[in-house]
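All protein chains but one are shown at their positions in the complex.
Labels A and B are assigned to the chains in the order they are written; within every chain, residues are numbered from 1.
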Amino acid sequence: MEFTAQEIAQLLGGTVKGNPNDKISSVSKIQEGKPGTIAFLANPKYEEFIYSTRATAVLVNEDFKPTKPLKTSLIYVKDAYVAFSSLLEEYQRIVSLQKVGIEEPSFRDGSAEIGESPYIGAFAYLGKNVKVGNNCKIYPHVYLGDNVTVGDNTILYAGVKVYADCTIGSYCTIHSGAVVGSDGFGFAPQADGTYKTIPQIGNVIIEDHVDIGANTVIDCATMGSTHIKKGVKLDNLVQIAHNVTIGENTVVAAQTGISGSATLGKNNVLAGQVGIVGHIVLPDRTTIGAQSGIMNPPKEEGKILLGSPALEHKNQLRSLAIFRRLPDIKKRIEKLEAKLLNSEDQ
Amino acid sequence: MEFTAQEIAQLLGGTVKGNPNDKISSVSKIQEGKPGTIAFLANPKYEEFIYSTRATAVLVNEDFKPTKPLKTSLIYVKDAYVAFSSLLEEYQRIVSLQKVGIEEPSFRDGSAEIGESPYIGAFAYLGKNVKVGNNCKIYPHVYLGDNVTVGDNTILYAGVKVYADCTIGSYCTIHSGAVVGSDGFGFAPQADGTYKTIPQIGNVIIEDHVDIGANTVIDCATMGSTHIKKGVKLDNLVQIAHNVTIGENTVVAAQTGISGSATLGKNNVLAGQVGIVGHIVLPDRTTIGAQSGIMNPPKEEGKILLGSPALEHKNQLRSLAIFRRLPDIKKRIEKLEAKLLNSEDQ
Partner (left out) sequence: MEFTAQEIAQLLGGTVKGNPNDKISSVSKIQEGKPGTIAFLANPKYEEFIYSTRATAVLVNEDFKPTKPLKTSLIYVKDAYVAFSSLLEEYQRIVSLQKVGIEEPSFRDGSAEIGESPYIGAFAYLGKNVKVGNNCKIYPHVYLGDNVTVGDNTILYAGVKVYADCTIGSYCTIHSGAVVGSDGFGFAPQADGTYKTIPQIGNVIIEDHVDIGANTVIDCATMGSTHIKKGVKLDNLVQIAHNVTIGENTVVAAQTGISGSATLGKNNVLAGQVGIVGHIVLPDRTTIGAQSGIMNPPKEEGKILLGSPALEHKNQLRSLAIFRRLPDIKKRIEKLEAKLLNSEDQ
C-alpha cells in the first residue's frame, strides 16, 4: 500500500506543508525515520529529531513552529499523537482487510456455519455445528471443536485451539497457540496413592472485546463455565484454571496463574508472574505487583498488593527495606547483648 | 444425547419419584439448574436450592425427605454424590465414543500402524514407523514424529506435538499444545563467549495413566530418557527439562518448572509456579507450596516445604510472620539502643 502525504492529511483532517505528492508506505519513530515513512512529533523533548529525521513526512501539532530548516514534509493536525494513533489503527485495519477468502485444504464439517466475509486459512478445522460470525479471521491451523461459537469481527491467529462447546464473543482477538477449554486439573486421590480423573464437562465462555495472548491456557469448568467477561485482556502464557471468573476490564500480564474457582472482580490490574490461589474472591480495582502470591485478598476495593505472600504494597516495601539491612540489625542486637548481658548472665 | 429420568435411574440403580419420562440431556449444579438437566443434592446445606431449582431431576440420597413442595423429579440413590460422579464419567465416556473414524486430509506414513477403533482427526501427522494402539483418539493437528509409539486408549488433543522416538503409554491424556521430546537446553560455553549446542539424542518415556496439561513441555534427554512414570499428573504450562525422572503418582500444578536431571520420588504434590533446581533428588511424599524454590531438598520423606528458597513449612511461616513486623522490630531495637547506648558511647 502506498499513499500520498495529501491523502494522509485528508484522512486525518490536516494540512500538508511540503510536497503533497510524497509517497508514504509505512510508519516510523521520528528518531528512526526512513524514506517512505511517516513519523510524529508530539512531545517537545523530541523536537531536535525533526531536523535530522529521514522520514518523508512528520505529523505535528497545529502550533508547531520549526526553529531550523527541515528536510521533511509536515502534516499539521490538531493533536499529532492522537492522529498518529488513528493512522496506526487505519493501517492495521487495511492490512487485516486484505485477508479474506477460504484457503484449501481446510476442514469445515457440513454442519458448520460461517458468516459473511470470512477468512478461513488453510488447515483450519471447524467441527460439527460450529458457528462463526461475520467478518471473522480464522488463521491456518486453528481448531474449533464441535459446537463452538465465535461472534462477529473476531480474529483467531494461527494455531489457536478451542475445545468443544466453548463460546467466544465478538471483537475478540486470540493469539497463536492459545488453548481454550482444556480439562481442569481435577483428580480424586485413591486409597492406593493413585488418582482418579474427575470428569470435566463444563465449558469456557469468553465475552466480547476480550484479547488473549499467545500460548495462554484457559481450562473449562468442571461443571458450568469458566467465565472471561467483557473487555478482559490476558497477556501471553497465562494460566486460567477451571471455574475461574474474571470480571470486566481486568488486565492480566504474562505468565500469571489463576487457580481453580477464583473469582476476580472488575478493573483489576495483575502484573506478570503473579499467582492467585483457588476459591478466593478478589475485589474490584485491585492492583497486584509482579511475582506476587495472593492467598488472603483484602475485602476492600482498590488496594495495591505486593510480595509472596502478598501484603499491602506500602507494608511490603517497609519490611523489604529492613530485610535488606538484616545483617546490620543483627549486629546492633549483638552490640546490645554485649552491653547488657555480658557481665551478667551470659 | 437424551435420556429419560427412568433410564438414568436404571443406570445408577436408583428409583424415580416424579415423571419417569422426563427428558434429560445435560447436567447442572442444583443452584444453577436448567430445564432438561439433572443435578444432585448431597450436602444438606444446599437443601434450600432443591425447592427452587429449575433442573428437571435431582439425584438425592435414599434418606432424603423433602420439607416443602418440589417442582423437580427426584431420583433416589444410595449416595447422590457418588452417583452423580458416575453419571459424569458415563457422560464423558459416551461423548468421547462419538469420535471415531479417520478424517481427511490426514498424513499417515505408509509404515505407520494404527490399532482398532481409532479417531484420527484431519491434519494429524503420523511419521515413519509410528505405532498407535487400540481405541486412541488422535485429534486434528497432532504431530507424531518418526518411531513414536502410543499405547491403547490414549487421547491426544488438538495440536499435541511428539518428537521422534518418544514413547507414550496407555490410558494417557495429553492436552492441546503440549510438546513432548523437544531438545534439552544444553550449550557448552566457548572461549569467544558463544555457545555450542550439545546434541540431544535421547527421548521421553511416558508411562500409563499419565495426564499432561495444555502447553506443557517435556524435553528429551541428552542421552537416555526423560521419564514420566505411571499415574503422574502434570497441569498446564509446566516445564520438565532433560533427563528428569518423575516418580509414580506425583502431581505437578500449573507453571511449575523442573530443571535438568532432577529426580522426583513418588506421590509428591507440587503446587503452582514452583521451581526445582537441577540434579537434586526429591524424596517421596513431599508437598511443596506455590511459588516455592527448591535448592536443597530434605533427605526425609513426607516433608512440607514452602518459600523461595524453601524452608520447612512451619519454619517459613514463623519467619514470615516476623518479616511482616520488621518495622516494629526495628523500632524496638532503636528504643533499646536509646535506653542503653545513648548516654554511654553514642
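Note that in this section a contact is a pair of C-beta atoms (placed from the backbone, for glycine too) under 8 Å apart; a residue touches a chain by one contact, two chains touch by 3 or more.
Everything numeric in this text was worked out from a predicted model, so none of it was measured.
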Residue, one of B:Val16, B:Val150 or B:Leu237, that touches the chain absent here
B:Leu237
Contact partner of the left-out chain, one of B:Lys29, B:Lys99, B:His141 or B:Arg285
B:His141
Among B:Phe3, B:Tyr76 or B:Tyr125, which residue is in touch with the absent chain?
B:Tyr125
Even though one chain is not shown, chain A touches it at residues 27-29, 32, 85, 88-89, 91-92, 95, 103, 105, 121-123, 139-141, 157-159, 173, 175-177, 209, 211, 213-215, 231, 233, 235-237, 248-249, 251, 253-255, 266-267, 272-273, 290-291, 308, 320, 323-327, 329-330, 333, 336-337, 340-341, 344
Touching the missing chain, which residues of chain B?
105, 107, 123, 125, 141, 143, 145, 159, 161, 163, 177, 179, 182-183, 185, 187, 193-195, 197-199, 201, 215, 217, 219, 223-224, 237, 239, 241, 255, 257, 259, 273, 275, 277, 291, 293, 308-309, 311, 315, 318-319, 322-323, 329, 332-333, 335-336, 339-340
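Throughout what follows, only the chains that are shown with their structure count from here on.
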Round to the nearest whole Å and give the separation of the Cα centres of chain A and chain B.
25
